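Data first, discussion second: the structure below is written as structure tokens.
Complex shown without one protein chain; remaining protein chains in place.
Let's look at subunit A:
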Amino acid sequence: MPLQTPPLRGLHDERGAKFTEFGGWDMPVEFDSIQSEHAAVREAAGIFDVSHMGQIHATGPDATELMQRLTTNDVTRLAVGDSQYAAITDEDGTIIDDTVVYRLPNETDDGARADEDGEPTYLFVPNAGTDESTHERWITHRNEWDLEATVDNRTDEYAMFAVQGPEAADLVDDATAESITALDRFEAQYATVDGVDCWVARTGYTGEDGFELIVPWSEAEHVWSLFDCQPCGLGARDTLRIEAGLLLAGQDFDHDSDPRTPYEAGIGFTVALETEFVGRDALAELEREGIEEKLVGFQLIDRGVPRHGYDITNTDSRVIGTVTSGTMSPSLEQPIGLGYVPVEYAEPGTTLQVVVRGQSKKARVETTPFIDTV
């Protein structure tokens, strides 16, 4: 199957980016160097093309009910302009995907924004490559539950950029006609960027303050070019996320190869058990009984770099888990990683071993995030 291309593929290529396949998309992995891109985000600002992330729009009288039943968090807490992190779980409570759900201004039947008498409207962002299956899931359940809601997959209609870092707020504020500095974390609004109508959200995925802009595909190049900061690729995204202890889809949870519940993955805060959703009963039972394994952060004490798939052992060399994400942390200049281990090994300070190409390397469980973030 041919790779999908982000709207800025040509621009990235001219800029000298290297590309990689990610979730069926041909995405920039590195523009200059992962270390310099990483440092720019921690110290100033960087911009990421995250147009590979899915964008699904749900509106109608039963849109709230549909979102409530298919995500783990409580969407009724969202006022217009709010957003929340949530998991999408299977009947057994395992994570199919994680997502951010935005409550947009209500819409009228003709698609116009009409907060007063329109229908509740949501936009949510599934991970790369899962937009079609997620869209199908929403449609199937809507039909099964006989709910009145329109669900559109708009992944190909909108580009998405993330401007991240301590200078991101100033950069975005300079670019938007309306002031966006009053937005709190996880708040969003429509704003115009040089005349282009964009959804601007104070969300992001690096641990830093930052904004995501959802931009009409045809205006992507124009809006991107207005941001004079370091372009960043997926490589820096990975190192930034690991340092912040944030999950990488397909690595830290993978519904096919290593199904995990939100409690195991450390995102139990996204589970609103007082609501009814697919997987709720399984998670309620797990919450009562407790989990057996959980995702922990660790630092490698010996020299080496932990990588996805490496075995984690106890000090008796018995395999107790697997590294899900690992890297040499550019900020800490130390090898760090994430992996699932039995809860009795999850206490910070616990000594573990990671098997790096056949050699046992000493590791220590650390609290996450590994670095202080917003």
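Here is the rule we use: a residue touches a chain if its C-beta (ideal position, glycine included) is under 8 Å from a C-beta of that chain, and two chains touch if they have at least 3 such contacts; residues count from 1.
The working rule: contacts and distances are computed from a predicted model.
Within the choices "Probable glycine cleavage system H protein", "acetate--CoA ligase (ADP-forming)", "Aspartate carbamoyltransferase" or "Sulfurtransferase TusA family protein", the name that UniProt assigns to the complex's undisplayed chain is "Probable glycine cleavage system H protein". Of the options A:T239, A:T261 or A:Q353, the residue whose C-beta touches the omitted chain is A:T239. In the complete complex, the hidden chain is touched by one of A:V80, A:A282 or A:M328, namely A:M328.
Subunit A residues in contact with the hidden partner, per the touch definition given at the top, are 16, 29-30, 33-35, 235, 238-239, 303-305, 307, 327-328, 330, 335, 357.
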